[in-house]
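Reviewing the structure listed below.
Just one protein chain is left out here, and the rest sit where they should.
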Amino acid sequence: MLQVLFDALSLGSLYALGALGIALIFGVMRLVNFAHGDVIAFSVFALLWPSTDAVAIVFAGQMPWFLLIPFILAVGAGLSVLSEIVVFRRFRHASPATMMIASFALGFVIRYFLLMLFSSRPKSISLLPALSQPVEILGARMPLLQLITILATIVMLFALSVFVRKTRFGLEMRAAAENFTMARMLGVRANRVIMGAFALSGALAGAISIILGAQTGTADIQMGGAVMLMAFIATVIGGLGSLEGAVLAGFLLGAASVVMQTVLPPEARPFRDAFVYGAVILVLLFRPQGLISARGTKERV
Amino acid sequence: MIRTRLLTGLSALALTLTPMTGAMAEDADGNIVVGFATAETGFMEAYDKPAQDAAMIRIDEINAAGGLLGKQIKVVNADTKTDRAEGAKAGLSVLDAGADMVVVSCDYDFGAPAALTAESSGKVSFFLCAESIKAGVQGVGPHSFSASVLAAVQGATMAQWAYEKKEARDFYRLLDTSYVYNKGVCDGFDWMLPTLADAKLAGEDVFKNDDASIAAQISRIKALPKEPDAIMLCTMMPGAVSAIKQIRAAGINSMILNGSSVDGSYWLSAVPDLSNFYVPVQGSVYGDDPNPDVIAFNALYKEKTGGDPATQYTYPGYVMIDVWAKAVERAGSIDADAVVGELEKMDGEPTLFGPRTFTPELHHQNKARYLIAEVKDGKPGIVDEWTISEPVPMDALLK
Amino acid sequence: MTNLPKVKSVALRTISTPLILSAVLVVLALITVAYGSRPFNQTMIDIFVRVILVTGLYIFVGNSGVLSFGHIGFTCLGAYAAAWLTMPPMMKELSFPGLPAWLKALQLPYGPGAVLAGIFAGVFALIFGRILMRLSGIAASIATFAMLAMINTIYANWESVTSATNSVVGIPIVRTIWPYLIGAIAAVFIAWAHAISRHGLALRAARDEPTAALASGIDIPKVRLVAFTLSGAVMGLGGALMAHSIGVVTPDTFYLGLTFITLSMLVVGGIGTLTGAVMGVVLLSLLIQGLRWLERGVPVGESTFALPGGLQEILLGVVMIVILARRPSGLFAREFALPAWLGAGRGKSSAAPRNVPAGDA
Partner (left out) sequence: MSLLAVSDVTIRYGRLTAVREVAFTLAEGEILFITGPNGAGKSSLMRAIAGVTPPAGGRIDFGGTEITGRAPEEIARMGLSMVPEGRDVFGSLSIEENLMLGTGMHSRERGWKARAASALEEVYDTFPILKERRHGQAGLLSGGQQQMLVIGRALMTNPRLIAIDEPSLGLAPNITDQVYERLIALRAHRKLTLLIVEQSSTRAVMVGGRMILMRGGQVLLDGDAGAMGQSEALQAAYFGYGEH
């Protein structure tokens, strides 16, 4: 039974980190960033030297872990901020639909850029191999990585909530999320806040790519896709714009997916995802504004 | 009963597909044209290009030796861009360029549109390395063939070899439901298992190729009273690496069997010192193939493309042109029906990568000699050779 | 009640939009027939199928303002329904053992098959719509996306009825361009008729001013449901014709890739206008084909100038971003309409191609 708990927690933490990355950007810009999944893929490929032949030439990947992790986080944050400056800054006054399609087009560009540099065959990398030997906790056996993922995620979530609650920058970001114009009228610099949100979101994407890279051992162009879909759903279920909601829903979705996988009878198991999506629709029907609705986001009549 | 039902099915299919039978268009200046409607960009490029390079090697050899029926083989190609709609266009453009034989993508799903255009123009089409039963008569039409071996044969080969040579008795079946190839491998395994005396299925489970974690499935394996002797894993890249890595990380050391889709050493660094892992291959890319001609071929391939073949999926390209050219020589013309007739006469036709047999009902291989590659402490190598005792019957294939 | 604007006059005033758009499609078809090469013919067939899909999407997304990610699910329903109806019974025995016996025995020509497939998809749109239409905004977008994912998962695993991830083969291939042209023009006129109908007007009112619309007694979920169902049916028809254009279908043909390309064409063309929907498809498709033609190599002088492989998609993405940045409401924010002096008189016409003598005085 404990095993299921740990599995649910580790998958849930992946979805929670992803949902947080999307909620941060939606908070300040009402933009659902579809390019987020490709930022994840890009951060992993940044470790490799561009080459189209099958064997991966691990370039930055050989750095010791205390250099490697900051490097990936920086790459994720950098790409995310760059995408804000180059692309999304021009869409400040566009409608949500236009911004969404622009973010999809950006994701498309990043994906095919990687495809051109690295070809479509997944490249294997041994990322932080030390993390994969099994460890025994209260009777449940699992790879050390799974434990590290859960702990790292909890630490990151705690650090982020302190940052958002206590620091001035966090205060400005929350204010901008609730009422962008009013925040500017109090001297809050719009571009700096938005870039900050993108940087944080990019760093979270970097964190996901470390976990995914270490867990699956491959750098594949579509690796960000599956996690991002679930994270995107978690953001909405959690209540768009509310960071706590995104994290809670991320863990719930992870748990639902794992529980369904263990509970369902064998012939229904392939339909597992269908049940998860069915649950998503039910939740939305009863709480359209999400589990923890962020106060400011409801349109006032 | 099955034969008759199948034949009527074929005729019905042929009827719907031949609104216009193309004349036997030989290229204006008399040489024979082979059209490549394969992926030069997009996801499938990594799988189509190696097999296409191998095919080009055989074409160059034939042209150097005076060509086919005294004529040089000319090549035209069109990019399917790993897109089905674009695949149909690519097929049509190579046919318009006078292709007498159309080579289509490795994977059945992406190759079928182009193959269907060739079939409707009454031309012979070859799948570069598709291993699904549909890549041929059942899925396209009487003029379509596949240069590779059926996925089911791989499943059956691994099951019988593990049973005979490794005394494996209880097997665990883990199927990745995302791709039809995986189901093909496991279908072969399901057919072979009951024929092995006192071998039993300890359990089975499914997962998705892009699942971030298969922790639940692994917990179920660990909950078994006894660790299974062998796990029949039916999956392919990229999910395969993550699944194998998670199985070994959870401390499960039973033998892992898989189809040829994970052949190649490029991914082994992701699962450091992996052992007890077996894969069937048509030829070895590790330089230790028992047949010296294969080693010579690998050298020639390296010289032409600048790198060793990454996986065994390169070889079917070579076999394809080899058997097709032989059929054309024997038919004395490139008329599609004559060539098909000759191909269907081939029984155990020797090729560089094992015998090939085609029959009117099955333009594919349901029995083939496989080399067994073992990964030991992260190093791959050929350890054995195996051919299943009897061919996989049609109903097991069409399940 | 003062007299309602006579529906006939509203129709008269706006008839020029669908007529011009249909004329553009007819011109394209004539060029294709004249040009005659089969790959180009296939390209045009793809463009017409896309027109049906994007117009179907416009009927709901354009008029209701709710961004739906789920409509390609109905295209999937339509495509498989067409397969069930038009494949030879012998092939159905092999691929779909689980189908009811009467359906396996049935083999319809592709015309009625496509229409029935559209109705089949429309029925499911009605069922799903009844549940989903109470939602609005981002919640509705996610709910429709969850619906798409559910349809895809079911169709990718229901072995006996859809042969799961196996490619379904044996769907009669239609290579002539005319049925696709008729389908596209039909979709354009259905969209136009709905837009000016009572439901269409009420829906657009609800889109622009929800509170005012509610206050004036418009039952928003109901008018949305009408658009959702009609849009599902048209997307189903599109799915059926798409199946007949290639002859082989798998569930993942109708998933995220097609969803985003269809949405992008609608948004780049102009999300709120029928002209935007149709011209969005035509322009983006020609752009894609142009880039592919460049990639295949263009003889410049003696050497051929060719884009390196894979660059085509990157350029497409960049061009889309630039268009969206320059014209956030899309390239054709206003309908093609004949100018006032022709008596059609409704607002200033945008760059209306005058070459069409659409006499409607």
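To keep things simple, chains are lettered A, B and C as they appear, and every chain counts its residues starting from 1.
Throughout what follows, a contact is a pair of C-beta atoms (placed from the backbone, for glycine too) under 8 Å apart; a residue touches a chain by one contact, two chains touch by 3 or more.
Predicted model only: the values in this text are computed from it and were never measured.
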(message) Just to confirm, in the complete assembly, which displayed chains does the hidden chain contact?
(response) A
(request) Among A:Met142, A:Leu160, A:Ala183 or A:Ile281, choose the residue that contacts the chain missing from this document, as touch is defined above. (result) A:Ala183
(request) Would you mind spotting which of A:Leu68, A:Leu171, A:Ala226 or A:Leu264 touches the chain that isn't drawn? (result) A:Leu171
(request) By the contact definition given up top, give the residues of chain A that touch the hidden chain. (result) 168, 171-172, 174-175, 178-179, 181-190, 294-296
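Just so we're on the same page, only the chains that are shown with their structure count from here on.
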(message) Roughly how far is chain A from chain B, centre to centre by C-alpha average, rounded to an integer in Å?
(response) 37
(message) Suppose each chain is reduced to the average of its Cα coordinates; what separation in Å results between chain A and chain C?
(response) 32
(message) Residues of chain A that contact two or more other chains, please.
(response) 115, 225, 270, 273
(request) Would you please write down the residue numbers of chain B that are in contact with two or more other chains? (result) 41-42, 45, 177
(request) Would you tell me which residues of chain C are touching chain A in their complex? (result) 61, 67, 131-132, 134-139, 142-143, 145-147, 149-150, 153-154, 157, 211, 256, 260, 263-264, 267-268, 271, 308-311, 313-314, 316-318, 320-321, 324-325, 328-329
(request) In the complex, go through chain B and note every residue touching chain A. (result) 41-47, 82, 177, 204-206, 208, 210-213, 215-217, 219-220, 222, 237-239, 241-242, 245-246, 249-251, 264-272, 307, 310-311
(message) Quick check: in the complex, which residue numbers of chain C touch chain B?
(response) 37-39, 41-43, 46, 88-91, 93-94, 156-157, 164-167, 169-170, 172-173, 175, 245-248, 250, 253, 292, 295-296, 309-310, 312
